[in-house]
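Just one protein chain is left out here, and the rest sit where they should.
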Amino acid sequence: MLSFLLLILIYTGLYAILALGQNIITGVTGMLSLCQAGFFAIGAYVTAILTVSYGVSFWLTIPLAGLFAAAAGALVGLPTLRLKGDYLAIATLGFGEIIRNVILNWDSLTRGPMGINGIPMPTIFGMTINPYKKWGFLLLVWVFVTIFYLLLKRLTRSRMGRALEAIKEDEIAAYAMGINTTRYKVWAFMVGAFVAGCAGSLQAAFTLSVTPNTYTFMVSVMVLCMVVLGGMGNHIAVIFGALIIQLAAEFPRLLGISSTVPPQFKQIVFGLILVLMMIYRPQGILGRKRVNYDQLTGTLEQESLLLRVRRIIRIGVKR
Amino acid sequence: MKRRFALLLILVVAAGLLFVGCQKEDAAETAEKAASIKIGFIGPMTGDYANYGTLMSQAVRLAVDERNAAGGVKGINVEVVVEDSEGTVEKGQAAIEKLASVDKVTGMVGAVFSGVSIAIAPRAQAEQIVMISPSSTHADLPGIGSYIFRTVPSDALQAKVAGAYFAEELGIKRLAVLYVKNDYSQGLYEEVSKSFTAHGGEIVAVETALQGDKDFRTQLTTIKGENPEAIYIPNYVAEMAQILGQAASLDMDVQFLSADGFSNPEIFDLAEDDTNGVIYTGPVDVDVTPGSAGFVADYAAKWGVEPDSFSKNSYDGANIIMDAIEKTYSGTGAIDRAAVRDAVAATENYAGVSGDVSFASNGDLIAVQGIFQVVDQKPVQIGVYTVDGEDLVKLK
Amino acid sequence: MSLLYTTQLTRAFGGVIAVSDVDFAVEKHSITGLIGPNGAGKTTLFNNITGMDVPTSGKVFFKDEEITGMPAHSISRLGIARTFQNIRLFKEMSVLENVMIGRHFKTGKSMTSGRLLNAVRSYISMKGEEKAIYDTSREWLEFFNLDKFRNESARNLPYGSQRELEIARAMATEPELLFLDEPAAGMNPQETDRLMATIRRIREQGVTVLLIEHDMKLVMNICEQITVLNYGKKIASGNPLEIRENPLVIEAYLGKEE
Partner (left out) sequence: MGSISEFFQHFLNGLTLGGIYALIALGYTMVYGILKFINFAHGEILMIGAYSGLFLFDYFRGDLPYGPLLMIVFFVAMLISMVISAVLGMSIEKIAYKPLRKATRLAPLLSAIGVSFILSNLAAFFWGTKSRKFDYPFDNTAYKIGDVAITPHQILILVVSFLMMVALKLYIDRTRMGKAMRATSLDQDVAALMGINVNQVISLTFAIGSALAATAGILIALDFKVYPTMGAMAGLKAFVAAVVGGIGNITGAMIGGILLGLLETFGVAVLGIPQGLKDTIAFGVLILILLVKPEGLLGKAEREKV
């Protein structure tokens, strides 16, 4: 049981890193991205390819994985920046799938669907961090969670973090306040991708093999759920969100009923959690409380109301 | 706010630990009783490929139920623990971890996909769990450890037989391939194209598709333009049914060739008359082995669907594990895992429902390959082959 | 000398010409009003000058440099700040944070050169930088008498204070020219009076003010120069007295109101 719990905590850590990255993109800057699986994949494959084919040290591949993913983040960010909301979500989702499909089809580099096996176990000071023994890896992953948590928290509370948040609150106003919104948005994408790339690197070293079907769009959805369920923009909350989603995803195994209940049960419960959560606590478990602004001020702008009415009349609703 | 959160987090962790503690006690209790021997199954039970996991897990459950009805293993009930891998490495790892550390299974059947099997095999090896995969055909799998076996022929054998048979026996010179970008299809494509060209054939067109694609008309139209003598489609049932149906709708009259994925009877429900004439490599005809007809009937009676060949492999895998436990169990409540493993490795000419099962020294199945042709929506075995080096050897 | 002027500025949306051939100037240190009936193109003109929109033709000059088509954030850095017709605050952020955003580009080196290096540097020296931003922001809040609200969410402020906060945020960028888009909209008479005083105080800081307003009392009271737009065209320009008596204006605009 302990060993199983450790595994869950390791995956919680990996997902927490992904969610921290997503939080910069979605939680702080307000861009609805569904591409985290793609950045995750790039990180994992960078580590897999560099360690297996070129014998590069695992530790060196972590920042490289992050940088490659960040480059992809810029590539995704630039053309899609003009898109908003759901459009951005679909476009980034598409990019995530494209990344996976490129990996799947680039056989000479990635071995396509066969995946890459035999990734060496990382060593530190002559000691091997054996993923099968878990404790070492658990420490490694959570050290990274802590590092990213501290870095990103600090970042959010800086001038730049405020600029990102301003973009989320009102992009046009931020733009008028002298914030180069385009640059900051690309930058947020790159930071989020970098973090996800590092998570990918760790994941590759943990599973010691990578296959493209690990990085499906469901991973991106899960990561987004962690951010939203935890509380958007709140770094500790998204780590918490990662834990909750992991527990929710593994609860039948944790309760020892995985073999007795129908396998679909878990997914149905998960779906229910999502729906109920959105209805009763859309701001997330630790999110901020939002107040309905329209009710507070109660004033509709006269001119725009007139214009809006006119538009409707033009359609001819009025009998 | 912050403090409240910290408190909450501590509470959750504490609850988690408490929970673990309780679980451990439970585990201890059951161990004392030693009322059952556990074997596991790992496969995709939900998601796009849930049907494969479902069919195979049912075979394992059937094998265990039959054994228990017959008095169990030396009077002890066997319990089967089915874990969902969702077809992903991550969930596969969680599954093996749970089987190893919570259920403490002695052996397991699975995983289904090669990618997952390769990722979890080192864990099974380390925990001394005999792992028999009914469907992972990747060449690397048996080499991972001494506890890793499989009851499905490797890509290598099937592909060598197929390539040589297509070129020599069928006399095909110009072959087109349409495969799906997953490890199973691509593995077969790569190996078959090697052996087919080695035997003098030419691959004139290679088209691919993505897992989950439903429309293959573009690829088929392009292939049609190359005018091949035959099209090799080493895919899963869902894709092959689509391909055959759409080829018919494109009015393509060409020989289709396939692999063991075709031995799933579901193909006849889905593609019906379009299956006629297809030639494929598969496990030797079930009807020639004793007990297999009974298995198909029992399976269909219990689950309401027909088993595929992977289910037969799963059934045999489960029985081989249980036989090995039966042979080595001393009645003390403790199971000597090394002995069980040795007993499994010693399996020779086991008359299973999937044919005669013998393991090579590396745990791979020593297999012969059946060749089938579909006549009136029924597979007819037209030969049994193996290879000697690269040369095709006809056994029947 | 005009601080800002446009030459034959035109903006067309498809077939609709929202702003047509407008020559428009704002004198340094003045309070200039831009008025006209609904749909006259005032906000469009604003947007074209501040970089929120790109003119179809014509040019915009600020301090004799052409700024036509420059992105809004660059224009804002040159010293033009603005507010919006429908208040655009960062609603979930605190009042203080809103003003701190205004200090964004005034702190640290310009982000244009050595971005990464700068990021690292500002990260290390965050304390000093943050303190400077904080102090200046508090000063601006006090200037607008909003300091007591500083930890409130911006959305929780009364309507009039939200307008003031928006102006405070704009002033925090230390502009030379401040654009106010209907600052008195939705305000009660007391709030409007306070606003007029505030605008005068802003001008005393050496800031040139340009405002769009429908409240004629406010416009006539504090504006030294007024430009009138109708159907996208400039129909009059002059001091309040001249505008009040201009027959074109009366016909187009004031006439309708009475």
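Per-chain numbering from 1; labels A, B and C assigned in written order.
Convention: contacts are C-beta pairs under 8 Å (C-beta built on N, C-alpha and C of every residue); 3 or more make two chains touch, one makes a residue touch a chain.
Keep in mind the model is a prediction, meaning the values are calculated, not measured.
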{"item": "Chain not shown: contacting residue from A:Phe58, A:Phe95 or A:Phe240", "value": "A:Phe95"}
{"item": "Selected residue (touches chain absent from view) among B:Glu207, B:Asp316 or B:Asp364", "value": "B:Glu207"}
{"item": "Of B:Lys91, B:Arg123, B:Lys160 or B:Lys224, the one touching the omitted chain in the full complex", "value": "B:Lys224"}
{"item": "Touch residues of chain A, complete complex, unshown partner", "value": "26, 32, 79-80, 82-83, 85-87, 89-91, 93-95, 97-98, 101-102, 104-105, 172, 217, 221, 224-225, 228, 232, 262, 264-265, 267-268, 270-275, 277-279, 282, 290, 292, 300, 304-305, 308-309, 311-312, 315-318"}
{"item": "On chain B, residues whose C-beta touches the chain left out of the figure", "value": "46-48, 50-51, 54, 181, 207-210, 212-215, 217-219, 221-222, 224-225, 237-238, 241-242, 245-246, 248-251, 266, 269-270, 272, 305"}
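Rule of thumb we're sticking to: only the chains that are shown with their structure count from here on.
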Leftover contact groups, counting everything except chain A: B | C
{"item": "Inter-chain centre distance, chain A versus chain B - centres from mean C-alpha coordinates, in Å", "value": "34"}
{"item": "Rounded Å distance between chain B and chain C, as computed from the means of their C-alpha atoms", "value": "70"}
{"item": "Approximate Å spacing (C-alpha centroids) for the pair chain A, chain C", "value": "38"}
{"item": "Complex contact set, residues of chain B against chain A", "value": "5, 9, 12, 16, 19-20, 23-24, 26-27, 45-46, 50, 80-84, 87-90, 93-95, 97-98, 100-102, 115, 118-119, 122-123, 126, 138, 140, 181-183, 185-187, 208, 210-211"}
{"item": "Of all residues in chain A, those that touch chain C in their complex", "value": "154-155, 158-160, 162-163, 165-166, 169-170, 172-181, 183, 288, 290-291, 293, 296-297, 299, 301-304, 306"}
{"item": "Chain C residues within the chain A interface of the complex", "value": "38, 50, 52, 71-73, 76-77, 81-82, 84-86, 88-93, 97, 100-102, 104-105, 107-108, 111, 115, 119, 122-123, 126, 129-130, 133, 153, 155-156, 159, 162, 169-170, 173, 185-186"}
